[in-house]
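A single protein chain has been omitted from the complex, and every remaining protein chain is retained in its original position.
In order of appearance the chains are A, B and C, and numbering begins at 1 in each one.
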Amino acid sequence: MKNKETAILRIHCPDQRGIVARVTEFIYQNNGNIVALDQYTNTAEKRFFMRVEWELENFLLERNDIAAVFGPLLGKPLEMVWDLKFSDNVPKMAIFVSQSSHCLYDLLARYKAGEWKVKIPVIISNHNNLEEVAAQFNIPFFHIPINKDNKKEQEQKELEILNKHQIDFIVLARYMQILSADFVKNYPNRIINIHHSFLPAFAGAKPYHAAHSRGVKIIGATSHYVTSDLDAGPIIEQDVIRISHHDTVESLIQKGKDIEKIVLSRAVKAHLERKTLVYKNKTIVFE
Amino acid sequence: MKNKETAILRIHCPDQRGIVARVTEFIYQNNGNIVALDQYTNTAEKRFFMRVEWELENFLLERNDIAAVFGPLLGKPLEMVWDLKFSDNVPKMAIFVSQSSHCLYDLLARYKAGEWKVKIPVIISNHNNLEEVAAQFNIPFFHIPINKDNKKEQEQKELEILNKHQIDFIVLARYMQILSADFVKNYPNRIINIHHSFLPAFAGAKPYHAAHSRGVKIIGATSHYVTSDLDAGPIIEQDVIRISHHDTVESLIQKGKDIEKIVLSRAVKAHLERKTLVYKNKTIVFE
Amino acid sequence: MKNKETAILRIHCPDQRGIVARVTEFIYQNNGNIVALDQYTNTAEKRFFMRVEWELENFLLERNDIAAVFGPLLGKPLEMVWDLKFSDNVPKMAIFVSQSSHCLYDLLARYKAGEWKVKIPVIISNHNNLEEVAAQFNIPFFHIPINKDNKKEQEQKELEILNKHQIDFIVLARYMQILSADFVKNYPNRIINIHHSFLPAFAGAKPYHAAHSRGVKIIGATSHYVTSDLDAGPIIEQDVIRISHHDTVESLIQKGKDIEKIVLSRAVKAHLERKTLVYKNKTIVFE
Partner (left out) sequence: MKNKETAILRIHCPDQRGIVARVTEFIYQNNGNIVALDQYTNTAEKRFFMRVEWELENFLLERNDIAAVFGPLLGKPLEMVWDLKFSDNVPKMAIFVSQSSHCLYDLLARYKAGEWKVKIPVIISNHNNLEEVAAQFNIPFFHIPINKDNKKEQEQKELEILNKHQIDFIVLARYMQILSADFVKNYPNRIINIHHSFLPAFAGAKPYHAAHSRGVKIIGATSHYVTSDLDAGPIIEQDVIRISHHDTVESLIQKGKDIEKIVLSRAVKAHLERKTLVYKNKTIVFE
């Protein structure tokens, strides 16, 4: 039963009376059975957010007609920013890595086990030492070294590969390069990074060194959508672990890997299930 | 703005198409502005749960008429179990204690600081050593010692006090007596207990001794509604802390106090804000 | 047995072979029974840290002679920074507050319940609204309002009160004033603050507003020793709680109170039990 195909509608718009009533009435009138509904009103911003998912079986509108009906009926009159997805649409995800394998293995192990509805057509790296991991999972690997002189053309090469494979979104699984603003604008809110600190603490390079130096008692990891502003994009997920004075920079790096991979995977899962909505540099993550 | 009075409707009923649409339509048609809506469908049980809160200002129905309209219109046809509360109704809470003061102080400090919308007309104990704490906060204290011979009549005395003060719900703030089934049935899902373990592990007496003996690496506390089945009622909230081999039974008792009081307070807060719904010995706690 | 009086020796010194052997030999030769020993070597700094606690009963040296023997024998030759305390010495703690009562109640409830070996001779505030709380617990309360014009003389007044009551250390239980460097130097590593963020994120004023604005998914609290550098002193303890997009600044403030009081209390407990050692702006907290 849980494998029935569903439509997923994500909305945000100016708040006003009756939005839930009108959207759910639309689904009800077309004989849709809602399986999940989350809404949230930001009263300070007077903004309404909603995610609603309903079964396509017996729905009176053809799936290709839903948007064409919903837009004029509700989307436009209520000034909605909205999108509509279908659960059987399997997104294509590219993974960017550098030299650390922990996040990559975690993603690929889930992929291989069929944990997620996703395709991974390509892995891209500025180093070649994880080519072997890509080979273990039979995924095409592209080694695209980047330095400050060749960045523009190398990113162009990456974009071509991504386009060729019709990539929907990118996961930076400890990719130790800063993407240019030009690159980022091709995938707005569709590049997910894992930063190895509890942002906004210790943004930038070498966060474990900085955490050790400051003497914190807890370290964290943060997954966020990438914007042109380094480590400042909308946060999707964070988690922490307790450390002590016994920890060295090396043991922080080691312990941190466990939360990095878990936090990144939770963020990717939320994105894949279309549970995220970005507004004004914050991410609403529906349950 | 956040102090505007609201109506809070809690519902559960057999799942079917259109429940959200019909309930929100009812509110919308009467000019209600929804400030919070949470719904959840238990697909295995085919049961629908919902909590919706809307502003009373400009609502077209008088607050005393809402139930009379809603019941025949939706409650009965959709076979709902439902209740309706108003945010300006301040519940009356009785606290039962024995000899430990940590939960009591935590509750009273919040009460005194105005953190919660609640009245505390009475504290009842089977010991007299916390009378002084009650006096610090000017709350009437009743010392009602209980043993196996006088339990029936002493519980009767307690019920009289509770009735006299029109108590809505009871918080057992480390009350080390087992309430009789006869007593409990007067306050169904309206007695909140804190048990000093991560239930269902270590139910019953001396959970910290049992945890120490088993050598667990984490201890917990559980707040639940009291049923006639000891420590087996619907769980509202749980939390844990990490311990180590260094901990003795005494240090577990000490450390445990901090999670006991926090977990109990979170449960009381959820109850006060009418965010809980009990069904088949489980508690749905809306965000 | 656990109430036997003990001596507590805290040491740090340049690392070299044989320190543990020589210190424990000193205790053993004098017939001391060690009940706790923690040591830690910072290999990067080549610095050795140790806390050792032994029973005074049957110890061959009089307690007043221990320091006089230990200093020339080991302290000086090994270039130790060290201190010696006795478990029956009950420290005197002053509490500074402003307008929020949650940390104050938490501290006083523990005090009243005899949870800690401490005396609280005085509460000082720049506001008078918590005078009533002090009165509930019969603790002298001094209202010392501070503004930028009278800061120097008012801090002088505070120091006189502290001296008169022979205060050993100060707890800033949400005291919303910045202490001058002149004031701080009177109590080096003996002023404990609670900051309502996960430092170093959101140092300074209004951290919950900043956390809300940044859209973090977790908030924290940090207890640290106060230095002349605002919110940058050596961290003693931190903890966090998970939040969501539903949280407003107000709900963050409310939820944050629970971790603030718990984190502050853990830090005070570690300090009281002489389990902290400060070196180069970091705090070693022995288990």
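Keep in mind that, in the parts below, a contact is a pair of C-beta atoms (placed from the backbone, for glycine too) under 8 Å apart; a residue touches a chain by one contact, two chains touch by 3 or more.
These figures come from a predicted structure and were not determined experimentally.
S.K.: One chain isn't displayed here. Which of the visible ones does it touch?
M.R.: A, B, C
S.K.: Which of these, B:V81, B:A113 or B:A201, touches the one chain of the complex that we don't see?
M.R.: Considering the complete complex, B:A201 is the one touching the chain left out.
S.K.: Of A:S87, A:S265 or A:T283, which residue touches the hidden chain?
M.R.: A:S265
S.K.: State which residues belonging to chain C touch the missing partner chain.
M.R.: Its contact residues with the unshown chain are 1-2, 17-18, 20-22, 24-25, 27-28, 31-37, 39, 41, 43, 242, 287.
S.K.: What is the set of chain A residues that contact the non-displayed chain in the whole complex?
M.R.: Counting over the whole complex, chain A touches the hidden chain at residues 2, 100-102, 105-106, 109-110, 112-113, 115, 133, 136-137, 244, 246, 250, 254, 258, 262, 265, 287.
S.K.: Residues of chain B in contact with the chain that isn't shown?
M.R.: Considering the whole complex, chain B reaches the absent chain at 40, 43-44, 198-202, 214-218, 220, 234-240, 244-246, 248, 281-285.
Here is the rule we use: only the chains that are shown with their structure count from here on.
S.K.: Same residues or different residues where chain A meets chain C? The copies count as same if more than half of the interface numbers are shared.
M.R.: Copies use mostly the same positions to touch.
S.K.: Taking the mean of the C-alpha atoms as each chain's centre, how many Å separate chain B from chain C?
M.R.: Chain centres of chain B and chain C, defined by C-alpha means, are spaced 36 Å apart.
S.K.: I'd like the Å distance between the centres of chain A and chain C, where a centre is the mean of that chain's Cα atoms.
M.R.: 42
S.K.: Please list all residues of chain B that touch 2 or more other chains.
M.R.: Residues 2, 287 of chain B each touch two or more of the other chains.
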